[in-house]
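As structure tokens, the structure follows; a few thoughts come after it.
Note that one protein chain is taken out, while the other chains of the complex remain in position.
== subunit A ==
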Amino acid sequence: MGDLHLRLNQTQRVRLEAALHELQALAPAAAAVTFADNIPVNPEDTILKGHGTSDQDGEVVATVCGVVERVQNLVCVRTLRARYKPQKGDIIIGRVSEIASKRWRLETNFSQGAVLMLSSMNLPDGIQAEVCHIQHDGSLDLQPRSQKYGKLQRGQLLTVPAYLVKRRKQHFHHLEQYDADLILGCNGFVWVGEHAVVDEETNSNEDQHKLSMEVEAFTPLETRRHICRLANAVRVLSALGFTLTVELIIQTAEAGLSSDVEINNMLGAEFYVQTAEREAKRRADLSRRMNGPR
């Protein structure tokens, strides 16, 4: 909770602590370690030591802060505050940091730049994001797979810790009720923007021309309200350290809307506390339903 610099009054502090405590109680017993902590292992098993672990006098010791993960014999520590670790097939969002004649270099919150070959782009078209294709000598090659991928227009980019975005089937979300697009990049970049129509038959030149003509035509105010609401929902959730899913983001945005919280006040202390309480309640209900029938 180090990120939360809120001015809470006494009751708010108590409520937030209670909610966080409840959440902790509900969380599956994930073993959090700091560095130099022992990781308990069964000495009879053969243990493979993975990332973030080290052998110290016959005991397995964590070398980073994080959560212990075990896959069969492999024990490793997944850090929370680390840079993004790419996997093949991830959908990510990047920011162009360098333009060369044949390729673009993208900043993707990975320890190295990612490379997007221009030969693989259908230039320039509607929307967003690329697929991480090959990892090869540590650098990242990206490939936009279809017309769906490409340049993002009209919206805002938020950065959250990468571990808050889980790999899912669906990363592109068109929220029809808001006329907005929400893209959760696996690298922790989240895009909230005006919905862009993907036209398979995009005539690139005409499109480009149209854009420059439209410069003064801004996003409609109603859509912008929704975009800002969604963006603030993402900000609140990531500051509280909740995994970002579309459902949760919409729910949080709706909660702000229904309780008549002004968009700006969604970043205020009261809304943080309410969000934490709501999430605690939701998870409590969920676990009760899971355990209930028994």
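Things worth noting here:
Basically, contacts are C-beta pairs under 8 Å (C-beta built on N, C-alpha and C of every residue); 3 or more make two chains touch, one makes a residue touch a chain; residues count from 1.
Heads up, the rule we're going with is that contacts and distances are computed from a predicted model.
The protein name that UniProt records for the chain not on display, among "Dynactin subunit 6", "Peroxin-7", "Trafficking protein particle complex subunit BET3" or "Ribosomal RNA-processing protein 42", is "Ribosomal RNA-processing protein 42".
Among the residues A:Gln24, A:Gln72, A:Asn264 or A:Asn291, only A:Asn264 touches the chain that is left out of the figure.
Within the complete assembly, A:Ile93 is the residue of A:Leu23, A:Val77 or A:Ile93 that touches the hidden chain. Looking at subunit A, the residues touching the absent chain are 5-7, 93-101, 104, 106-107, 116, 128-129, 150-157, 191, 193, 215, 218-219, 221, 224-225, 228-229, 231-232, 235, 262-264, 266-268.
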